[in-house]
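Here the complex is missing a single protein chain, while all its other protein chains stay put.
Showing subunit A:
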Amino acid sequence: MANFNLNINGKKLQVDVDPTTPMLWVLRDHLNLVGTKYGCGIAQCGACTIHLDGAAMRSCQLPVSAVGEQAITTIEGLSENGDHPVQKAWVEHDVPQCGYCQAGQIMSAAALLKNNADPSDAEIDAAMNGNICRCGTYLRIKAAIKTAANG
């Protein structure tokens, strides 16, 4: 066990956990931030996507000891009132079915648009390739990303 000072969603938070604990479980079990989802644990599904200093990162593969000073953003902190352009576009297109994968999809999409304000179809495909949706909402995800980009 060790103490870690973390910067999450603009707040300073402290946890006392095993240093190998992935951020995914630090968020879910220790900080009650359960919006970040477990899907595979091996960086293959994207359900656990968070932002580390603004870049999309699979939190299941990020040990708490590797975070240091870097700023973490989770789905709960993406916007104050759920009004990030990507979230708004998601509601507008009524993207979710079961909804389980969607926090990860939104975090990947938001990171993409941060670096590329007007991505092409191929760029969207490439950026979203790591996020699986068993319900098959890919078309709406893509449409919502385009709406958010142009919004």
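FYI, a residue touches a chain if its C-beta (ideal position, glycine included) is under 8 Å from a C-beta of that chain, and two chains touch if they have at least 3 such contacts; residues count from 1.
The rule is simple: contacts and distances are computed from a predicted model.
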One chain isn't displayed here; going by UniProt, is it "Isoquinoline 1-oxidoreductase", "Zn-ribbon domain-containing OB-fold protein", "Transglutaminase-like superfamily protein" or "Ferredoxin family protein"? "Isoquinoline 1-oxidoreductase"
On subunit A, the omitted chain is touched by residues 1, 17-18, 20-22, 25, 28-30, 32-42, 44-45, 47, 74-76, 78-79, 82, 87, 90-91, 94-103, 106, 121, 124-126, 128-129, 131-142
